[in-house]
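Of the protein chains in this complex, all but one are displayed in their positions.
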Amino acid sequence: MSADMKENVLELQGVVMTFGGLMALSDLNFKVKRGMIKAIIGPNGAGKTTLFNVITGSFPPTQGTVTFNGRPIQHLKAHKIADRGISRTFQTVELFGNMTVLENVMLGCYTRIRTSFMASGFVLPQARRKEKRISETALKILKFIGLSHKFKDPADSLPLGEQKLLEIGRALASEPELICLDEPAAGLNETETHVASSLIKAINAKGTTVLLVEHDMKVVMNISDEILVLNYGRKIAEGPPEDIRKSPTVIEAYLGAEA
Amino acid sequence: MLRIAKLPIAVFALFILVFPWAARQIPAIEHYPDIMVFAGIYCLITIGLSLLMGYAGQISIGHAAFFGIGAYISGILTTNYGMNPWACMGIGMAVTAIVAALVGTPSLKLKGHYLAMATLAFGIIIFIIFNEETEWTGGPDGMSGIPGLSLFGFEFDSVERYYYLVWGFVIAAFIFTVNVIQSGTGRALRAIHASESAAGAMGVDVARFKILVFVYSAVLASLAGSFYAHYLNFINPATFDLFFSIKLLIMIALGGMHNIWGAIVGTGLITFLSNEWLQYFEEFEVIVYGAILLFVTVILPEGLAGVPGIVKGWFRR
Partner (left out) sequence: MEKITLASQLLQYLITGLTVGSVYAMVAVGFNIIYNVTEIINFAQGEFVMLGGLIMVFFHVAMGLPLILAFPATIILVTLVGILLDRLAIRPIRRPSVLTLIIATIAVSILIKGTASLIWGKDPFDLPAFSGRNPITFLGAVVQPQYFWVIGFLIITAIALSIFFDRTILGKAMSACADNPDAASLVGINVKQMIMLSFALSAAIGAVAGITMTPISLMEYDRGAMLAVKGFAAAILGGLGSFPGAILGGLIMGSIESFGAGLVSSGYKDAFALIVLLVILFFKPSGLMGSIEISKIKRF
């Protein structure tokens, strides 16, 4: 990976996102340092998933720039952004239910190893070799996330906790520099949450920068290096967990939302 | 579900090889190889369509147009300009590829019934052109005198020779398509079918893929059209109407949309139904097709390919 080793993997400047009359994100500025785990939190409707969608290319921001390794990406389509080295998971699990566990992860390799339509049809030797590399990589990842024993099972036969792990595994297959996890602990029980947290820490330990959206405060406080708090599409606080925990602005935003 | 075994393909190829000889031994089915030629021609279309509909999850109710473009380009260039039929086949496929890319690019941005309607409209427009441009196509009366095929002096002028020619191409196309399905490219296609947003997030250029498969299926249909023209030595617009596009749909639905073998089985059955078993019951043809399609849609959504699964389900209880 010959990436330009900038200090900040991701940088947002002046990002605004409006849908019709609704301003989902307004004047967002923040940086994600290489190698950190950064969490984005905020009450429901604060714009967290919209932010993810802008970063990963589901749609371009109305205004502002998103920079990845120093190069702007806000105008790129999702598949191009994946090629650059950003991977993601989805809030409601979007696995490929019509494929096996192994095939889902193998698809994750697509951005790194591809064969053309013609080469696939004629099964040229290079195509065969690439397939072998892809399945080896995928099996390694399955081992890493603890799902090797289920590699042949249809992806939609897995319980939710394992589906979420699988989605993370699929996102890892492309060896991303930055992985964006959208509510990795949503819907999980305590054991499953613990497994997910450990996995995220292990991924980070290997050098991948992690950006995550999460509601589970225990997870957030436990694994994050830095937290960004959104409310009504604006940044209202940013800093290490201890600061955020004590911040009166943040407490008010959450309590205010409940009241 | 996806390891498409090589053994059945070999067995099937063997069956194809032996069939004409076997048919000659039984007077009642002596003429079946002729019907099989048509089945083979239609299989070329349905193999591509199956990839498009069953694996990439898109729909086209206008593929008769591509079948017709291939047929008419072959017919016009060989009859009016005396060009080499094989070259014309290639030209037909190239022209079809361009047309498919032009029509497919805006169409495949549409979803569901918008896409269906766009392909429907396109198919009918091409059909109208075949009927109206009488100077080129001969209009509703059709175009005759289309030469047959030959290679280095070897004439494909008997049913049997043409049978082996067409089925040779069918088996080649089948194997090629199976290879694609089992490759990383096939995985990307199935990913698109399951979740376009997740596929995109994993680096798959969804728009480009859809167009690619659409063009592939169109080119195969064009090839089929050329074979059709050189076999019958006569074509007319009525062959390439909306109802034929729907018939293709029925072939795939009957066989099983999510299984490439389904294309072969469904096409074979419908072709025999059409050319043989229903030939004395022509008035009932349309109702039978409608009933088959309805039955498959409501009761057997995976087509005949889904039957083994259903039977297994009974035994498990």
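Chains: A and B, in written order; residue numbering restarts at 1 for each.
By definition in this document, a contact is a pair of C-beta atoms (placed from the backbone, for glycine too) under 8 Å apart; a residue touches a chain by one contact, two chains touch by 3 or more.
Predicted, not measured: the structure shown is a model, and the values here were computed from it.
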Exercise for the section: Give the labels of the shown chains that the missing chain contacts, considering the complete complex. Expected result: B
Handout entry: Residue in contact with the excluded chain [from B:Ala94, B:Ile125 or B:Ile310]
Key = B:Ile125
Problem - Sole residue of B:Ile61, B:Met89 or B:Val215 that reaches the chain not shown, by the stated touch rule - result: B:Ile61
Completion exercise
By the document's definition of touch, the residue of B:Gly168, B:Gly290 or B:Pro308 touching the omitted chain is B:Gly290
Problem - Absent-chain interface as seen on chain B, which is shown - result: 53, 57, 59, 61, 106-107, 110-114, 116-118, 120-122, 124-125, 128-129, 131-132, 242-243, 246, 249, 253, 283-291, 293-294, 297-298, 301
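Everything below uses one rule, namely that only the chains that are shown with their structure count from here on.
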Fill in the blank from the handout: For the pair chain A and chain B, the C-alpha centroid-to-centroid distance in angstrom is 41
Handout entry: Residues of chain B touching chain A in the complex
Key = 1-2, 176-177, 179-180, 183-188, 190-191, 193-195, 197-206, 212, 216, 258
Completion exercise
chain A residues touching chain B in their complex are 56-58, 77-79, 82-83, 87-88, 90, 94-100, 103, 106-111, 113-117, 120-123, 127, 130-131, 134, 154, 170-171, 174
